[in-house]
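Missing here: one protein chain of the complex. Every other protein chain is in place.
For chain A:
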Amino acid sequence: MALPKRIIKETERLVSDPVPGINAVPHEDNLRYFDVTVDGPSQSPYEGGVFKLELFLPEEYPMVAPKVRFLTKIYHPNIDKLGRICLDVLKTNWSPALQIRTILLSVQALLGAPNPDDPLANDVAQRWKEDERAAISTAREWTQTYAKQDDV
């Protein structure tokens, strides 16, 4: 089926007016599948890292949320080993007026504001609560190890 106008327009704008620190490019053979990179926010343990994600727009989009997943390993209480993200706007709080760019901004914001009280990765969240300093330092190490631009 032809690609809805909405997806075409969103993709056009992602290219013509990109969000600083966020990059999303659709696959040539599947325009609903995007390769994404998000820069770790400054002042966070993810600063300096470039994180790879995949984003998929289901058939019902925008009536349902896009599927987003981290491909780069990341130490974060709301992101699990498989890269799945615990973020309200991707689940219950999705609204069809949200867009690819706003969702990716939310993901980037989540990196800057980890929420260990609503965990997805239980072990990480627990460590985050018990010894935040150590957890942040691990997050920083993982960023250095897995999220440096050269590896992407």
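In this text, a contact is a pair of C-beta atoms (placed from the backbone, for glycine too) under 8 Å apart; a residue touches a chain by one contact, two chains touch by 3 or more; residues count from 1.
One rule holds for everything that comes next: contacts and distances are computed from a predicted model.
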Identity of the absent chain, which is to be given by its UniProt protein name, from "SPX domain-containing protein", "Glutamate--cysteine ligase", "Elongator complex protein 5" or "Exosome component 5": "SPX domain-containing protein"
Selected from A:P26, A:G40, A:P62 or A:P116 as touching the chain missing from the view: A:P62
Chain A residues touching the omitted chain (full complex): 4-6, 9-10, 16-20, 62-63, 95-98
